[in-house]
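Removed from the display is one protein chain of the complex; every other protein chain stays in position.
Moving on, here comes subunit A:
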Amino acid sequence: MAKSDLKIDIRTSPYIRKAPTVAQIMRNVVYALLPLVIYSVYHFGISALALILVTAMSCMATEHFFCKMSGKKSTILDASAAVSGLLLAMTLPPGFPLWMGAVAGFTAIAMGKTLFGGLGFNLFNPALVGRAFVQAAFPVSITTWTPALATDRFVEFIPSTLALPFMKPLPTADWSIQVAIDGFTGATPLALMKFQGIITDSYDLFMGNVAGSTGETSVLLILVCGAYLVYKQMLDWRIPAAVIIGTAISAELFYFIDPDKYPSPAFMLFSGGLMFAAVFMASDMVASPVTPLGIFVFGCLVGILTVVIRLFGGLTEAVMYAILFGNAATPIIETYTQPRIYGARKNKQDKS
(Lines give C-alpha, C1' and ligand atoms only; values in the text may rest on other atoms or scores of the structure.)
Protein backbone atom coordinates (compact mmCIF):
# COMPACT_ATOMS: atom_id res chain seq x y z
CA MET A 1 0.00 0.00 0.00
CA ALA A 2 1.03 3.55 -0.59
CA LYS A 3 2.75 5.35 2.25
CA SER A 4 0.56 8.42 2.14
CA ASP A 5 -2.63 8.61 4.10
CA LEU A 6 -5.91 7.93 2.43
CA LYS A 7 -7.36 11.01 0.91
CA ILE A 8 -10.97 10.16 0.71
CA ASP A 9 -14.23 11.87 1.26
CA ILE A 10 -15.60 10.37 4.43
CA ARG A 11 -19.21 10.08 5.33
CA THR A 12 -20.50 9.53 8.82
CA SER A 13 -22.51 6.58 10.06
CA PRO A 14 -24.62 4.85 8.98
CA TYR A 15 -22.67 3.83 5.90
CA ILE A 16 -25.30 1.55 4.52
CA ARG A 17 -28.80 2.49 3.55
CA LYS A 18 -31.58 0.77 1.84
CA ALA A 19 -34.50 2.85 0.81
CA PRO A 20 -36.21 3.59 -2.44
CA THR A 21 -35.36 7.11 -3.55
CA VAL A 22 -38.02 9.75 -3.84
CA ALA A 23 -37.90 9.40 -7.62
CA GLN A 24 -38.40 5.64 -7.38
CA ILE A 25 -41.42 6.13 -5.13
CA MET A 26 -42.95 8.65 -7.53
CA ARG A 27 -42.30 6.43 -10.54
CA ASN A 28 -44.03 3.57 -8.80
CA VAL A 29 -47.03 5.76 -8.10
CA VAL A 30 -47.14 6.46 -11.83
CA TYR A 31 -47.03 2.72 -12.55
CA ALA A 32 -49.82 2.15 -10.05
CA LEU A 33 -51.93 4.78 -11.77
CA LEU A 34 -51.43 3.32 -15.24
CA PRO A 35 -54.13 0.63 -14.94
CA LEU A 36 -56.56 3.34 -13.90
CA VAL A 37 -55.50 5.41 -16.89
CA ILE A 38 -56.07 2.47 -19.24
CA TYR A 39 -59.42 1.67 -17.70
CA SER A 40 -60.56 5.26 -17.94
CA VAL A 41 -59.56 5.43 -21.60
CA TYR A 42 -61.47 2.21 -22.23
CA HIS A 43 -64.39 3.65 -20.32
CA PHE A 44 -64.54 7.17 -21.69
CA GLY A 45 -62.52 7.01 -24.91
CA ILE A 46 -60.03 9.36 -26.47
CA SER A 47 -61.37 12.39 -24.66
CA ALA A 48 -60.12 10.93 -21.40
CA LEU A 49 -56.77 10.08 -22.95
CA ALA A 50 -56.37 13.60 -24.31
CA LEU A 51 -57.30 15.10 -20.95
CA ILE A 52 -54.82 12.92 -19.05
CA LEU A 53 -52.02 13.81 -21.45
CA VAL A 54 -52.79 17.51 -21.33
CA THR A 55 -52.86 17.78 -17.53
CA ALA A 56 -49.73 15.68 -17.13
CA MET A 57 -47.84 17.71 -19.71
CA SER A 58 -49.12 20.92 -18.22
CA CYS A 59 -47.95 19.96 -14.73
CA MET A 60 -44.54 18.87 -15.92
CA ALA A 61 -44.04 21.92 -18.11
CA THR A 62 -45.00 24.20 -15.23
CA GLU A 63 -42.59 22.47 -12.87
CA HIS A 64 -39.79 22.70 -15.42
CA PHE A 65 -40.53 26.35 -16.13
CA PHE A 66 -40.48 27.41 -12.50
CA CYS A 67 -37.33 25.45 -11.74
CA LYS A 68 -35.56 27.13 -14.64
CA MET A 69 -36.91 30.51 -13.63
CA SER A 70 -35.56 30.19 -10.11
CA GLY A 71 -32.23 28.96 -11.43
CA LYS A 72 -32.55 25.50 -9.90
CA LYS A 73 -31.99 22.12 -11.42
CA SER A 74 -35.17 20.93 -13.03
CA THR A 75 -36.99 18.47 -10.83
CA ILE A 76 -39.31 16.95 -13.43
CA LEU A 77 -37.22 13.79 -13.40
CA ASP A 78 -38.36 12.97 -9.88
CA ALA A 79 -41.76 12.34 -11.49
CA SER A 80 -43.68 14.10 -8.73
CA ALA A 81 -45.14 16.56 -11.23
CA ALA A 82 -46.24 13.69 -13.45
CA VAL A 83 -47.96 12.13 -10.45
CA SER A 84 -49.79 15.39 -9.73
CA GLY A 85 -50.83 15.63 -13.39
CA LEU A 86 -52.21 12.10 -13.48
CA LEU A 87 -54.00 12.50 -10.16
CA LEU A 88 -55.52 15.75 -11.35
CA ALA A 89 -56.83 14.22 -14.58
CA MET A 90 -58.38 11.37 -12.65
CA THR A 91 -60.54 13.79 -10.70
CA LEU A 92 -61.87 15.75 -13.68
CA PRO A 93 -64.94 14.86 -15.75
CA PRO A 94 -63.91 13.02 -18.94
CA GLY A 95 -65.40 15.69 -21.17
CA PHE A 96 -63.59 18.51 -19.41
CA PRO A 97 -62.32 21.00 -22.01
CA LEU A 98 -58.63 20.44 -22.64
CA TRP A 99 -57.65 24.07 -22.26
CA MET A 100 -59.25 24.12 -18.84
CA GLY A 101 -57.28 20.97 -18.01
CA ALA A 102 -54.10 22.82 -18.92
CA VAL A 103 -55.12 25.69 -16.66
CA ALA A 104 -55.80 23.23 -13.84
CA GLY A 105 -52.37 21.64 -14.30
CA PHE A 106 -50.63 24.99 -14.26
CA THR A 107 -52.49 26.08 -11.14
CA ALA A 108 -51.80 22.79 -9.40
CA ILE A 109 -48.06 23.10 -9.73
CA ALA A 110 -47.70 26.87 -9.63
CA MET A 111 -50.00 27.60 -6.72
CA GLY A 112 -50.08 24.23 -5.03
CA LYS A 113 -46.43 23.37 -5.09
CA THR A 114 -43.86 25.85 -6.41
CA LEU A 115 -45.32 28.71 -4.41
CA PHE A 116 -44.54 26.84 -1.19
CA GLY A 117 -41.02 25.90 -2.24
CA GLY A 118 -41.49 22.76 -4.28
CA LEU A 119 -41.74 19.11 -3.37
CA GLY A 120 -41.77 18.50 0.34
CA PHE A 121 -42.88 21.98 1.31
CA ASN A 122 -46.38 22.12 -0.13
CA LEU A 123 -49.08 22.36 2.49
CA PHE A 124 -51.79 21.01 0.21
CA ASN A 125 -52.03 18.22 -2.29
CA PRO A 126 -51.13 20.07 -5.53
CA ALA A 127 -53.59 18.13 -7.69
CA LEU A 128 -56.45 19.11 -5.41
CA VAL A 129 -55.37 22.74 -5.41
CA GLY A 130 -55.60 22.62 -9.20
CA ARG A 131 -58.99 21.00 -9.07
CA ALA A 132 -60.28 23.43 -6.46
CA PHE A 133 -59.23 26.29 -8.71
CA VAL A 134 -61.07 25.02 -11.76
CA GLN A 135 -64.06 24.09 -9.64
CA ALA A 136 -64.35 27.76 -8.76
CA ALA A 137 -63.40 29.04 -12.20
CA PHE A 138 -65.42 26.68 -14.37
CA PRO A 139 -68.31 25.48 -12.21
CA VAL A 140 -70.39 24.28 -15.16
CA SER A 141 -67.77 22.29 -17.00
CA ILE A 142 -66.57 20.54 -13.89
CA THR A 143 -70.01 19.29 -13.06
CA THR A 144 -70.88 18.16 -16.57
CA TRP A 145 -70.54 14.42 -16.70
CA THR A 146 -70.97 12.36 -19.80
CA PRO A 147 -71.98 8.73 -20.12
CA ALA A 148 -69.43 5.97 -20.04
CA LEU A 149 -69.00 3.39 -22.81
CA ALA A 150 -70.41 5.61 -25.57
CA THR A 151 -70.27 3.71 -28.88
CA ASP A 152 -67.98 6.03 -30.79
CA ARG A 153 -65.77 6.94 -27.87
CA PHE A 154 -62.54 5.78 -29.53
CA VAL A 155 -62.99 7.84 -32.69
CA GLU A 156 -64.95 10.84 -31.56
CA PHE A 157 -64.23 13.40 -28.89
CA ILE A 158 -66.88 14.42 -26.43
CA PRO A 159 -68.08 17.76 -27.88
CA SER A 160 -66.93 19.78 -24.88
CA THR A 161 -63.38 18.44 -24.98
CA LEU A 162 -62.16 20.49 -27.89
CA ALA A 163 -63.51 23.88 -26.78
CA LEU A 164 -61.21 26.71 -27.79
CA PRO A 165 -59.38 28.52 -25.01
CA PHE A 166 -61.53 31.04 -23.16
CA MET A 167 -64.56 29.88 -25.09
CA LYS A 168 -67.58 28.28 -23.56
CA PRO A 169 -67.63 24.57 -24.29
CA LEU A 170 -70.45 23.12 -26.34
CA PRO A 171 -73.30 21.74 -24.29
CA THR A 172 -73.23 17.97 -24.03
CA ALA A 173 -76.74 17.25 -22.88
CA ASP A 174 -78.08 16.42 -26.33
CA TRP A 175 -74.96 14.44 -27.19
CA SER A 176 -75.25 12.46 -23.98
CA ILE A 177 -78.80 11.41 -24.70
CA GLN A 178 -77.79 10.52 -28.25
CA VAL A 179 -74.90 8.22 -27.31
CA ALA A 180 -76.23 6.82 -24.09
CA ILE A 181 -77.07 3.16 -23.86
CA ASP A 182 -80.02 2.04 -21.78
CA GLY A 183 -81.09 5.54 -20.90
CA PHE A 184 -77.76 6.15 -19.20
CA THR A 185 -77.94 9.86 -18.52
CA GLY A 186 -74.47 10.63 -17.37
CA ALA A 187 -75.58 11.79 -13.97
CA THR A 188 -73.16 10.51 -11.35
CA PRO A 189 -74.40 8.24 -8.58
CA LEU A 190 -73.87 11.04 -6.07
CA ALA A 191 -75.91 13.48 -8.13
CA LEU A 192 -78.63 10.87 -8.53
CA MET A 193 -78.64 10.38 -4.78
CA LYS A 194 -78.67 14.06 -3.97
CA PHE A 195 -81.09 15.44 -6.51
CA GLN A 196 -83.27 12.50 -7.40
CA GLY A 197 -83.01 10.26 -4.39
CA ILE A 198 -81.91 7.29 -6.50
CA ILE A 199 -79.36 4.98 -4.92
CA THR A 200 -77.10 3.20 -7.39
CA ASP A 201 -76.44 -0.48 -6.85
CA SER A 202 -73.27 -1.09 -4.82
CA TYR A 203 -72.08 -3.79 -7.22
CA ASP A 204 -72.11 -1.39 -10.18
CA LEU A 205 -70.27 1.16 -8.07
CA PHE A 206 -67.67 -1.37 -7.09
CA MET A 207 -67.02 -2.51 -10.64
CA GLY A 208 -67.19 0.99 -12.08
CA ASN A 209 -70.11 0.75 -14.52
CA VAL A 210 -71.19 4.29 -13.74
CA ALA A 211 -70.61 7.85 -14.80
CA GLY A 212 -68.13 9.97 -12.94
CA SER A 213 -64.71 11.56 -13.07
CA THR A 214 -62.08 10.03 -15.27
CA GLY A 215 -60.34 7.80 -12.77
CA GLU A 216 -62.67 7.38 -9.89
CA THR A 217 -65.22 4.95 -11.21
CA SER A 218 -63.87 1.47 -10.51
CA VAL A 219 -63.40 0.87 -6.81
CA LEU A 220 -62.05 -2.60 -7.50
CA LEU A 221 -59.27 -1.35 -9.75
CA ILE A 222 -58.37 1.43 -7.34
CA LEU A 223 -57.99 -1.05 -4.50
CA VAL A 224 -55.83 -3.36 -6.62
CA CYS A 225 -53.54 -0.50 -7.66
CA GLY A 226 -53.36 0.73 -4.07
CA ALA A 227 -52.49 -2.77 -2.89
CA TYR A 228 -49.55 -2.80 -5.29
CA LEU A 229 -48.15 0.36 -3.71
CA VAL A 230 -48.73 -0.94 -0.20
CA TYR A 231 -46.90 -4.12 -1.18
CA LYS A 232 -44.00 -2.01 -2.46
CA GLN A 233 -44.12 -0.10 0.85
CA MET A 234 -44.64 3.13 -1.00
CA LEU A 235 -48.10 3.86 0.27
CA ASP A 236 -49.03 4.23 3.90
CA TRP A 237 -52.07 1.96 4.16
CA ARG A 238 -53.04 3.57 7.45
CA ILE A 239 -54.30 6.71 5.72
CA PRO A 240 -56.81 5.07 3.35
CA ALA A 241 -57.84 2.76 6.18
CA ALA A 242 -58.51 5.71 8.48
CA VAL A 243 -60.46 7.57 5.77
CA ILE A 244 -62.60 4.49 5.17
CA ILE A 245 -63.18 4.06 8.90
CA GLY A 246 -64.11 7.72 9.30
CA THR A 247 -66.49 7.60 6.36
CA ALA A 248 -68.07 4.31 7.29
CA ILE A 249 -68.70 5.24 10.92
CA SER A 250 -70.15 8.66 10.22
CA ALA A 251 -72.26 7.36 7.32
CA GLU A 252 -73.47 4.48 9.47
CA LEU A 253 -74.50 6.96 12.14
CA PHE A 254 -76.73 8.91 9.74
CA TYR A 255 -78.02 5.73 8.12
CA PHE A 256 -78.92 4.42 11.56
CA ILE A 257 -80.85 7.61 12.39
CA ASP A 258 -82.89 7.60 9.19
CA PRO A 259 -82.27 4.86 6.62
CA ASP A 260 -84.83 6.37 4.22
CA LYS A 261 -83.28 9.78 4.09
CA TYR A 262 -79.58 8.93 4.18
CA PRO A 263 -77.63 6.49 2.00
CA SER A 264 -75.94 3.40 3.36
CA PRO A 265 -72.23 3.38 4.32
CA ALA A 266 -71.46 1.06 1.39
CA PHE A 267 -72.88 3.59 -1.05
CA MET A 268 -70.89 6.36 0.60
CA LEU A 269 -67.67 4.40 0.35
CA PHE A 270 -68.05 3.23 -3.22
CA SER A 271 -69.51 6.32 -4.85
CA GLY A 272 -67.86 9.43 -6.21
CA GLY A 273 -64.18 10.00 -5.73
CA LEU A 274 -64.00 8.75 -2.20
CA MET A 275 -62.09 5.54 -2.73
CA PHE A 276 -59.73 7.13 -5.24
CA ALA A 277 -59.15 10.05 -2.91
CA ALA A 278 -58.61 7.80 0.08
CA VAL A 279 -56.04 5.67 -1.68
CA PHE A 280 -54.21 8.20 -3.83
CA MET A 281 -55.04 11.71 -2.63
CA ALA A 282 -55.31 11.70 1.15
CA SER A 283 -52.24 9.49 1.28
CA ASP A 284 -50.08 12.19 -0.32
CA MET A 285 -47.12 11.92 2.02
CA VAL A 286 -46.12 15.55 2.03
CA ALA A 287 -49.44 17.04 3.04
CA SER A 288 -50.51 14.42 5.57
CA PRO A 289 -49.30 13.97 9.15
CA VAL A 290 -46.32 11.77 9.99
CA THR A 291 -47.23 10.80 13.53
CA PRO A 292 -49.09 7.49 13.95
CA LEU A 293 -51.97 8.96 15.91
CA GLY A 294 -51.99 12.00 13.63
CA ILE A 295 -52.42 9.78 10.60
CA PHE A 296 -55.47 8.19 12.15
CA VAL A 297 -56.97 11.53 13.21
CA PHE A 298 -56.32 12.99 9.76
CA GLY A 299 -57.92 10.07 7.94
CA CYS A 300 -60.99 10.02 10.14
CA LEU A 301 -61.37 13.78 9.81
CA VAL A 302 -61.31 13.50 6.03
CA GLY A 303 -63.89 10.70 6.11
CA ILE A 304 -66.25 12.48 8.46
CA LEU A 305 -66.01 15.80 6.61
CA THR A 306 -66.72 14.05 3.32
CA VAL A 307 -69.94 12.55 4.65
CA VAL A 308 -71.04 15.81 6.23
CA ILE A 309 -70.40 17.87 3.11
CA ARG A 310 -72.03 15.30 0.85
CA LEU A 311 -75.16 15.12 2.95
CA PHE A 312 -75.56 18.74 3.97
CA GLY A 313 -73.52 20.79 1.51
CA GLY A 314 -74.57 22.10 -1.86
CA LEU A 315 -71.97 20.09 -3.76
CA THR A 316 -72.08 16.53 -4.85
CA GLU A 317 -68.31 16.06 -4.76
CA ALA A 318 -67.11 16.60 -1.22
CA VAL A 319 -63.98 14.61 -0.75
CA MET A 320 -61.74 17.21 -2.40
CA TYR A 321 -62.63 19.88 0.13
CA ALA A 322 -62.44 17.37 2.95
CA ILE A 323 -58.86 16.52 2.04
CA LEU A 324 -57.82 20.13 1.52
CA PHE A 325 -59.24 20.90 4.93
CA GLY A 326 -57.39 17.91 6.36
CA ASN A 327 -54.16 19.14 4.73
CA ALA A 328 -54.67 22.54 6.32
CA ALA A 329 -55.20 20.91 9.71
CA THR A 330 -52.12 18.69 9.38
CA PRO A 331 -49.63 20.94 11.23
CA ILE A 332 -51.92 21.33 14.20
CA ILE A 333 -52.77 17.63 14.22
CA GLU A 334 -49.06 16.84 14.30
CA THR A 335 -48.44 19.27 17.13
CA TYR A 336 -50.91 17.48 19.36
CA THR A 337 -50.09 13.92 18.35
CA GLN A 338 -46.34 13.69 18.90
CA PRO A 339 -45.45 10.09 19.71
CA ARG A 340 -44.73 9.03 23.26
CA ILE A 341 -41.02 8.28 23.37
CA TYR A 342 -39.42 5.24 24.96
CA GLY A 343 -38.95 5.76 28.66
CA ALA A 344 -40.99 8.98 28.75
CA ARG A 345 -41.68 10.22 32.23
CA LYS A 346 -45.27 10.35 33.34
CA ASN A 347 -45.09 13.98 34.39
CA LYS A 348 -42.62 16.78 34.07
CA GLN A 349 -41.89 17.05 37.79
CA ASP A 350 -40.15 13.70 37.61
CA LYS A 351 -37.45 15.30 35.58
CA SER A 352 -35.40 16.71 38.39
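By our rule, a residue touches a chain if its C-beta (ideal position, glycine included) is under 8 Å from a C-beta of that chain, and two chains touch if they have at least 3 such contacts; residues count from 1.
Here, contacts and distances are computed from a predicted model.
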Protein name (UniProt record) of the chain left out of view, among "L-lactate dehydrogenase complex protein LldF", "Phosphoribosylformylglycinamidine synthase subunit PurS", "Ion-translocating oxidoreductase complex subunit C" or "cytochrome-c oxidase": "Ion-translocating oxidoreductase complex subunit C"
Option touching the unshown chain, where A:139, A:165 or A:339 are the choices: A:339
Selected residue (touches chain absent from view) among A:286, A:301 or A:322: A:286
Chain not shown: contacting residue from A:36, A:100 or A:119: A:119
Interface with the undisplayed chain - residues on subunit A: 1, 5-6, 8-22, 24-25, 78, 118-121, 236, 285-286, 288, 290-292, 295, 334, 338-345, 350-351
